[in-house]
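A short write-up of the structure that comes next.
What you see is the complex with one protein chain gone and the rest in place.
As written, the chain order gives the labels A and B, with residue 1 at the start of each chain.
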Amino acid sequence: MVIAFFVSAFAIKLPIGIAMAIGAIAGILAGGHLFPLDESIRHLVEGMFAYFDPILIIATATIFMFTMERNGLLQVLAAWTLRTFARAPFVLLAAITFIIMFPGMLTGSSTAAVLTTGALMAPVLMHMGVPREKAGAIIAMAALFGMAAPPVNIPALIIGAGVDLPYVGLDLPLLVLSVPIALGTTWALALPHVNKKAAVETARDVEAGPAAKHGAKLFLPLFVVAALMIGERVFPQHIQLGLPLIFLIGMGVALLTGEKVSANKVSIEAMKAALPILGILMGVGMFIQVMTLTGARGEVVIQSLQLPRGWTGLYPIIGTTMPLMGSVSSFGAASVLGVPFVLALPTGPETIIMNAAALSSIVAVGDLMPPTALAGIFAAQVVGEKKYIRVLRWCIIPGIIAVVQGLLAIQFAAPLAQYLVRIGG
Amino acid sequence: MITWLYVLIVAWLVYLTIYNLYKEEKPMDQVTCAMVTIPLLLRLFGIK
Partner (left out) sequence: MMKALKDRTIRASIFLGLALIVAAVAGYRFRAQWVDEPLYPSPHLTEVRMLSEYHAPLEGTPMDTELYIFDSGEPGGTVLICGGNHPNEPAGYLAAVFILENLRMTEGRAIVMPRMNRGAFLHTESQEAQLPNFFIPTAHGERRFRHGSRVTNPVLQWPDPTVYVNPRGPFWDEIVAEHPEIAEGNPGPGRQTLAGVDSRNVNRMFPGDPRGTITEQLAYAIVTMIREEEVDLAVDYHEASPEYPTNNVIVAHERAADVATWAELLLSGDGVAISTDTSAMHLRGLTHREWGDAYMGIRPVLLEAPNVAQGRLKGRSTPEQIVEGLDMAYVRVQMIQKRLNERLAERARRLEERGRIPRERTRRILYVNIPETGIHIDVRVARHVQTTARLVEAYNDQMAGPPIGIADIPHYDEIIENGSGHYLHGPEGEPPAGAAREEE
């Protein structure tokens, strides 16, 4: 399977999605599952459905982002932010980090964060003098930490569901594991390039563009989308629109509040940009289904569990397999590996919560791993970098630090839990 | 109610995907589009 994938992807240079599909078919052949043919087709198609909801989110988020760009919002916002904060880059960078994290915190999706506020902040970062690749890396990492931050961390929810752990007491550990490292990453990547004097000068030169004449109403789509996302969290029993619908409502508002944009045209272009990624998700879905069918998935889990706890045993395995498996899907890795790992670690009532938080922050790093690398791919897209590997290069060190931080949290779970985990009521 | 809105969203994505399928130049990009249509169509018709 793996060989078929690599040959198709790198020797024949097929798109990753198709190469994954070929890998899956190779797995079916090798496993002797080809016949009955309708059953093997059923497995392949069923595998695609793992990513059905992500497809809708990615497609609609991309459409929303393209609309905001075309109606002039992005440019105006970039110019405005720069003029306001040019004198305080340190604060501005912190604000940018939080803004990028915000949709990820609320939705548990790094894609949503990259494609919305990530896209908004990309021009700001680049005007400040941050090179394209590093700007992409900042966006990818902030989105990733946003996904791992409370109140919504979906891998943590999935791990909790697998061990009958209610979603209680996770907020503080998740916050500690995500916010400091997110700020640190942004500062480390951006500050060397930011010169206060130059920033003030650039800020003067940046054009707000023709959309500036629309005034404050131009920002309405952002407020609507943010309000709906917050509403879903605050009143989950009353507002349940789901991200795809929220993004389309945002698009609708954006069509009315800025420069004239053709809804049809912008959607087609956005879809064209999103389709290769959707194709990858389809391929990955098939690949994992076949891995499960042939027992390869179980084998990965078994191999991961056979070492004692500690830095020479289980921890490096956690630190590598979780992000690697997360490359195919961080949610899948949370369920398939996260649950057995939590059970392999000490399971005291507070410690288990600390461990679940740590594991969920490690698995989030998987969103940087090729071939899917959702956070990386989209971050490259929003900064206009053709090769996402160039963006990912700058993510390696923060990614490793995030994993090590997670492992340290596991190592010291018991004492940390005393301070961080509060199980009230 | 909300389900119907989502069915509409899927229908629209099917249209966008098939439009791009006919517009893409490279055969492999077309295959990608065709692949993405499969689950969208199955959900659109309430099968899976």
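To be clear about the criterion, contacts are C-beta pairs under 8 Å (C-beta built on N, C-alpha and C of every residue); 3 or more make two chains touch, one makes a residue touch a chain.
On a predicted model such as this, the values are computed, not experimentally measured, just so you know.
Only one residue in the set A:124, A:154 or A:211 touches the chain that does not appear here, and it is A:154. Among A:113, A:148, A:199 or A:243, the one in contact with the hidden chain is A:243. Note on the undisplayed chain: of the listed residues A:62, A:97, A:186 or A:289, the one touching it is A:289.
In the full complex, chain A touches the omitted chain through residues 31, 37-39, 41-50, 52-53, 56, 107-108, 152, 154, 157-158, 160-161, 163-164, 166-168, 232, 236-237, 240, 242-244, 285, 288-290, 292-295, 298-299, 301-302, 305-310, 332, 335-336, 339-340, 343-344, 425. Mapped onto chain B, the footprint of the missing chain covers residues 2-3, 6, 18, 21-22, 24-25, 27, 30-31, 33-35, 37-38, 41-43, 45-48.
As a working rule, only the chains that are shown with their structure count from here on.
Taking the mean of the C-alpha atoms as each chain's centre, chain A and chain B sit 23 Å apart. Listing the residues of chain B that touch chain A in their complex gives 2, 5-6, 9-10, 12-13, 16-17, 19-20, 23-24, 28-29, 31-33, 35-36, 38-40, 42-43, 48. Every residue of chain A that touches chain B in the complex is listed here, in rising order: 14-15, 17-18, 21, 45-46, 48-49, 52, 55-56, 59-60, 240-242, 244-245, 248, 267-268, 271-272, 275-276, 278-279, 282-283.
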